[in-house]
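Okay, structure first, notes after.
Here the complex is missing one protein chain, while the rest keep their positions.
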């Protein structure tokens, strides 16, 4: 009944189709990333040493590809976890989700920039600021859900949800702002810092301090 | 029962798969848009000033990318709202929806054209005419549903649906035709006009005058 | 029960995920088509006459883009109609469907070839032969369903299904083979012939002679 009435209420958008659009964007971004790695041209087609040298030159591109791939997967996972707590999507939530997709679909650009100019302070800092905006996107979505708790599933515990938002600020925008600042001092340091943020999110929740879901356990 | 019989009636196409095809097209268009922004080539790899200058040159591309992204999201949202009112998809509705997808998938071309030649009257007008055709696509879909009300959900109020169609003509083809004409007088004026149309659709329905859904409220 | 047992039987593939894979391929092909149309470079950025001339040069690309778009939509529609009659997907059906997707995803190449060399007999004939293979893909899928009627929904009428297969041979491989032969005599003639085949499939079933679905009407 509830879901049926929700479907008829004004300004209600289907969560299923918002997920389909988001999943499409995530799948395409993750797959397009590899298009940046093009087959190297070598003079002597049969030469193993020449091809080995050409492939070694591509090493930074391989590293940045894997890093971007894992980052988009982390965004997908956090997006998925957040949306399972959502009962209804209103106009505001749709546009805050679109903002998140905007920065996610932008990911290939700063990653390629950093991959091409790894010793440029601006390039490494630029990556951090884009990630800052992408993770801020999550905080904005969560902030909207704090203002409109009727959009949340009924079994979501508000206190745990608030703790989750605080964690997502700390491990998201705050962490990336520190990395973006660090880039002006040490590019290697910032790169390791960015990698550490991604690793944190790959770890299972039991090994982090953060609550996974804000739902009351059965 | 109704849906079961509908599935067996001649020329009935699954709304779910039409949505899946449409969502796929929207997700891909929205993600492909960023591919137009390529990493700039700078001579001195570590130079912050050179990279900052190169990124500033890309500014128009960033603006046109965000504008296209938001426009496709608006199309997605209107498409979603229209399709929730549809009960069955017949041959005519399928092809009118395909016409809408055709112009939506074309979006990157006029946006890039306007982004590359922002002072060219034809380029700025061309953008308006393509958007005219895309928004006309919505009016044509609505017109088909007026002729074939059996394709609509039973709880859709016909009078409100008619009002919604009138709004979609005014804020769609009519608004873009005015912008396309304005482009021959002032390109900046047309650009602001196009932006205003998009902003109108981003606003929640309660702040516009238009009815969101033509359904009888419970 | 039936569907539940079918899920556990050996070599059964979920129809839903085969549709998801197919819809993904169709959506991507249809959207990638526009990437072939690139923004023209003009010397004087504000010149309307120069831009108008450049856009006129792109006319053949616009035509071939619309034709490919409609063709892929026709394939989607026929694919959808065929799959609604299917109850279970076995290994053979999966690979015959993959063959159909292979030729559909190939579509952009022959279309671009014909668009670039519209007066070349081989280019225009090549397009016909690829379409011959794509439409043969449908006939092969139907042939498999004739040999394995247990894969069909129970309410599919076998006689009507046989008639549908005969129509799909006539309007598919046979029609394209004639067009591919005609290309060696008259390229314009073959082009009109290809367009006529597409138009036939856009028409509603009531205006063609062919049966839409092979299902017994309730």
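Letters are used for the chains, namely A, B and C, taken in the order the chains are written, and counting of residues starts over at 1 for each.
The rule is simple: a residue touches a chain if its C-beta (ideal position, glycine included) is under 8 Å from a C-beta of that chain, and two chains touch if they have at least 3 such contacts.
This one's a predicted model, so the numbers in the text were calculated from it and none came from an experiment.
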* Asked: Looking at the whole complex, which of C:39, C:86 or C:101 touches the chain that is not displayed?
  -> C:101
* **Missing-chain contacts mapped onto subunit A** => 19-20, 23-24, 26-28, 30-35, 37, 39, 42, 45-48, 51-52, 55, 66, 69-70, 73, 76-77, 80-81, 84, 155, 202, 204-206, 212-213, 215, 217-218
* Asked: In terms of residues, what is the contact footprint of the unshown chain on subunit C?
  -> 5, 7-11, 13-14, 17, 20-21, 23-25, 27-29, 32, 90-92, 94-95, 98, 101-102, 105-106, 108-109, 112-113, 116-117, 119-123, 126
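To be clear about the criterion, only the chains that are shown with their structure count from here on.
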* Asked: Which chain, with its centre taken as the mean C-alpha position, is closest to the global C-alpha centre?
  -> B
* Separation of mean Cα positions, subunit B and subunit A [Å, integer] -> 26
* To do: Quick one: report the Å distance separating subunit A from subunit C, using the average Cα coordinate of each chain.
  => 36
